[in-house]
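Please find one structure pasted underneath; my questions will follow.
For this view, one protein chain was removed and the others were kept in their places.
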Amino acid sequence: MKKLIDAVDDVVLDALRGMAAAHPSLRVDLDQRIIVRADAPRTGKVGLISGGGSGHEPLHGGFVGYGMLDAACPGEVFTSPVPDQILAATTAVSGGAGVVHIVKNYTGDVLNFQMAAELADDEDIEVIPVVIDDDVAVQDSTFTAGRRGTGATVFVEKIAGALAEADGAVADVAAVATEVNERSRSFGVALTACTVPAAGRPTFELGEDEIELGIGIHGEPGRERTKLRTATEIVDFSLSAINDDMPLSGSDVLVMVNGMGGTPLMELYGAYAAADKWLTGHGATVSRRLVGNYVTSLDMAGCMISVCRLTPRLAELWDAPVETPGLRWGR
Amino acid sequence: MKKLIDAVDDVVLDALRGMAAAHPSLRVDLDQRIIVRADAPRTGKVGLISGGGSGHEPLHGGFVGYGMLDAACPGEVFTSPVPDQILAATTAVSGGAGVVHIVKNYTGDVLNFQMAAELADDEDIEVIPVVIDDDVAVQDSTFTAGRRGTGATVFVEKIAGALAEADGAVADVAAVATEVNERSRSFGVALTACTVPAAGRPTFELGEDEIELGIGIHGEPGRERTKLRTATEIVDFSLSAINDDMPLSGSDVLVMVNGMGGTPLMELYGAYAAADKWLTGHGATVSRRLVGNYVTSLDMAGCMISVCRLTPRLAELWDAPVETPGLRWGR
Amino acid sequence: MDVRQWIVRFSELVTADASRLTRLDSDIGDGDHGTNLDRGLRAAVAALDSDLPPGKVLMTAGRTLVSKTGGASGPLYGTALRRAGKAFGDATEVDAAGLGAALRAALEGIKELGKAEEGDKTMVDALTPAVAAYEGAAGEGLAAATRAALDGAEKGAEATVALQARKGRASYLGPRSVGHLDPGAASTVLLFRALADVAGRS
Partner (left out) sequence: MDVRQWIVRFSELVTADASRLTRLDSDIGDGDHGTNLDRGLRAAVAALDSDLPPGKVLMTAGRTLVSKTGGASGPLYGTALRRAGKAFGDATEVDAAGLGAALRAALEGIKELGKAEEGDKTMVDALTPAVAAYEGAAGEGLAAATRAALDGAEKGAEATVALQARKGRASYLGPRSVGHLDPGAASTVLLFRALADVAGRS
């Protein structure tokens, strides 16, 4: 394993040190391991926080700032944060108007956020959790832990963040987050596994001509291993899986062609070309898009496609100004 | 070789298709292979264009837009564009006030841009070329082709773009580009080689515990192969090389910790922490920075550090609004 | 029996086996189970005060696991130890019956929090037969009962290989989760090995 790191045990802390030094608009607490907007808390503003394992950068820390998250709590690599940390973030952003927790649907994340919410309740902070579960590769049934939270998290954080910035009430911010989650779906494909620093070897072995369909964002293998396919075939397969679950025809959509960390932007643009063509050919109107690395899985090669069926109100909130290290426009 | 592509011969064209579909603010000519601001040419505005081999995305196409480039001409992967293409870009952005060519110092780029400038001259378009040669890994002597143009290209394109946007005269835009180049230095380190699609195998072989010091951005090996070092050691080595060439103490600096394409953002932030510490410890003041993938080398793992010694005027031009797919603030 | 030694021994065994646990988690999860538990247990051991009664020791260990581990296993093992601690109440000695009640409480705590049933391919599959075996042998004293529990945990864990996961990350794999040992069940075996080691000493 070759990584640009000092020591496997310090990767998260060192990254936080870098965030602290690079972004004066953020307040990074290295002991608590939280990244907070420098101007938080703002009295009367709903606090919006998220968190999860590290290794998905820029998610979540890179989305802290004006018009998006108020704080992020990064856990160890691919490991959910702990309750104390989530509580510290919750307290730091609480402006008296309640706090919304954006939680990706993984057992560890859900349990740790749940425990943090109980602790926050003890301190009389109202917390509403919104669980993101957009990954159509997983069956949502009583026989699984439910769908995973993946790419749509970016959509939710941006749109809910815009409403919170515009002084939306806590119930409304949670409601719009839920609405975005319900209107969004994702599907991911890996060309290579990733290597967790502490593990030191790839999370799975894949042949030179094999890919994994339906992967998550934690280096876990997907639903199915198959022979290498072209970018267009991969994109079409992904969008078909999404469309089967949530028909897109007639919709105005926001689409993200997201790199998993190790795939060059040049290839992501090629994939975007295929996605745009597929969507247009299937009756959807693509009005907004992101192409790049937004929800990564360390150095994994591959891509994840996320689609959100917009409403005029969601489109407006998406377009609202945002100023974070990872997403910025309008200011 | 596993890549998210359709066919090795079409990667550049497919990426351009994606750029065209994703960015309505750009006009992409698939035949000429140029990416142009939709609002170009603007009468009386100096045109600013750049180009070079593909595989360095977001450079250069991702830096076309308000406050930066007017057009980019991407060649094949790691291959300079051809004169006709550069001429087409030059003509497309010529608003009668002259055009500045930002050329990275490689024999191929220099020769092709030179031929294009001669063709432009035939059409009575004044062209001033500015050659970027910021890479301290290469000796600038009569025994080499001179220093390579690498990371500082982003600094030059942003700052010269700001002046051009503010209606600077062609000689002034070229002069500020030259000034930024002279005040900037870069040094890069590779943890892995990259794979050019058409070649189908890594450009060089590196052992599990080896790295290359002083690499360029074309997958070529560096000056020296050495054992794996920590991120802090790599950063310190890089900054020492820069500092030896251009003393930084007492300067207000803009620094970029640039990923080569395959290194996770989390690691780049860790490297940034080390860079910030080194610079501060050596008497420099870091007032501005970029952390991320800006000048890449396909899927290569590693990083390149670029430093520019700012003046108040350069800082102001850096801070001016920019709106491109790859760099955006202020609007 | 000194429950502090139980946690210390559990931590030692997890440290020794961390890379195996992580490898098991790579196969059907996200490759962090050994690292997680090792980090959490080291912190728990550091937080333990030797002069506390058994109930307090376990509650402290549980709280620390929750605070320091992260992932699914942190809250689950943490809650288990806290519940076990609560079950001891103010008791100053650990006897076979008291430990039995504590283990039962731990199991119930995990099931309540994680909503997993036997057969879902989780730590519950090792814990359930372990607790049952303990209860069956409790009359024969601590050493024998904890040995039976270890035996139950091992058999239960082994049986997860054939199962398809229905909880936790492995469930995302669907049928591909079959044929792999559940990492949480594997670490539960270490929990009971530690217990048998420590109970056997006294």
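The first chain written gets the first letter, and so on, giving A, B and C; residue counts start at 1 in each chain.
Throughout what follows, a contact is a pair of C-beta atoms (placed from the backbone, for glycine too) under 8 Å apart; a residue touches a chain by one contact, two chains touch by 3 or more.
Just so it is clear, the model here is predicted, and its values are computed rather than measured.
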Revision key, fill the gap. Considering the complete assembly, the absent chain touches shown chains B
Review point. Which is it among B:Met1, B:Ala175, B:Ala199 or B:Leu228 that touches the chain not included here?
Key: B:Ala199
Check your understanding: Any idea which of B:Thr79, B:Ser94 or B:Ser251 touches the chain not displayed?
Key -> B:Thr79
Review point. Touching the left-out chain: which of B:Gly216, B:Gly270, B:Gly302 or B:Gly326?
Key: B:Gly216
Point to revise | Residues belonging to subunit B that touch the chain removed from view | key: 53, 75-84, 106-108, 111-112, 115, 137-139, 142-145, 148, 196, 198-199, 201, 203-204, 216, 218-221, 223-224
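The rule is short, and it goes like this: only the chains that are shown with their structure count from here on.
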**Study point:** Central chain of the complex, centres being mean CA coordinates
**Key:** A
Exercise for review: Just grab the chain with the largest centre-to-centre distance to subunit C, centres being mean Cα coordinates.
Suggested key: B
Practice item. Find the geometric centre of each of subunit A and subunit B from their Cα atoms only, then give the gap between the two centres in Å, rounded to an integer. Key: 29
